[in-house]
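As you look at this complex, bear in mind that one protein chain is not there, while each of the others sits in place.
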């Protein structure tokens, strides 16, 4: 076991280490307790990471034999490109391991994967009030100036 | 031929009417002349609308036998839902037909399609400086407060 | 309610009528009792029929308010075509309604859907010993002379 950070694709054996990170990530967005993400969604999302038909992928960051971060990304069509674009949907570092470059390392590995697979760009969303995250994002990417509208049914 | 607005899925026969709208839409985002969208992307995107394997769709607005608007939407996976989400990527009304409710009618039809197909939500992006568009969007959807970061390779 | 056969896409409300047909179909292939198809597969397959991202579809045949047949088809890529091919995976008519042209009507509707969606061909598999089914198939399609090899893990 090394103190070096290892960023790698999640494997089926990572479930027990991944779940607390996923729960922590969801809690940050208010999905806990009565508004927790339903268990069947977590089960489905986890299964999709290992389904060869699904363009949905997971990376984990490992240090000292412990999972300390996750990144989930997926490829989807775009009307303005032949190759799919890469959407980095989820990024999370364990609270105990913040400020050590783990988020940046996960993002860079998503870039590597996207480039290797021919995607012309990676994008993600962050809340305009999340200045902490944006300190990192402004270093590794560009604020597009686009905002997201949505209609929830 | 009616003066009523008809919103319907695009068919292969619509290409000649659809192309000027698509060009107009792209020009609005600076994709014209030397920076025009490559022709092979337009050809591929048009083909995908009619490819049963591709979850990419086009609506057109027709009035008096003429196409006056378009909406392109696609479904993609999400890690926080079992059903796919619906991304309204492109929305455009011909300049000569603005202010007549065409954009709103196209959005409402995307909602219909998304609901019918089980998507829990529709989302789209708009530039924070596009106040004209946001006047409409604020009536039919919610500004999520999320901004888009991107890395172009 | 009509005694005419109605062939139409399955809707979420059809579950109770569809399930006995699906069970009957699976029993024909030996999937019942101890070797029954796991319930979670049936749940997933049913859900996929209504998932806008999944190119998996179901038709039902209805007569006198009762479901009497099913056809499940899906689109997948082929290396020798740009448009996807259509695979008719499952076809079943209730035992009480055999010999009334229901299977043929379901196949013809799959052809309609495949053609409408641009697929260059529809194919399916049948066991070489199933002469009853082949009497119908020889009328509406061509025996390709290809046999299926498989490796089950």
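Going in written order, the chains are labelled A, B and C, and every chain counts its residues from 1.
The working rule: contacts are C-beta pairs under 8 Å (C-beta built on N, C-alpha and C of every residue); 3 or more make two chains touch, one makes a residue touch a chain.
None of these values were measured; they are calculated from a predicted model.
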*Could you run through the displayed chains and say which ones the absent chain touches?*
A, C
*Residue, one of C:34, C:95 or C:152, that touches the chain absent here*: C:152
*Touching the missing chain, which residues of chain C?*
26, 31, 37, 40-41, 44-45, 48, 54-56, 72, 74, 76-82, 87, 89-90, 111, 114-115, 119-129, 137, 140-153
*For chain A, enumerate the residues touching the unshown chain of the complex.*
47, 50-53, 55, 75-77, 82-84, 86, 114, 117-119
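In the analysis below, only the chains that are shown with their structure count from here on.
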*Measuring from the mean C-alpha position of chain B to the mean C-alpha position of chain C, what distance in angstrom results?*
34
*Round to the nearest whole Å and give the separation of the Cα centres of chain A and chain C.*
38
*Return the distance between the CA-based centres of chain A and chain B, expressed in whole Å.*
27
*At least two other chains touched by the same residue of chain B: list those residues.*
55, 76-77, 82, 114, 119
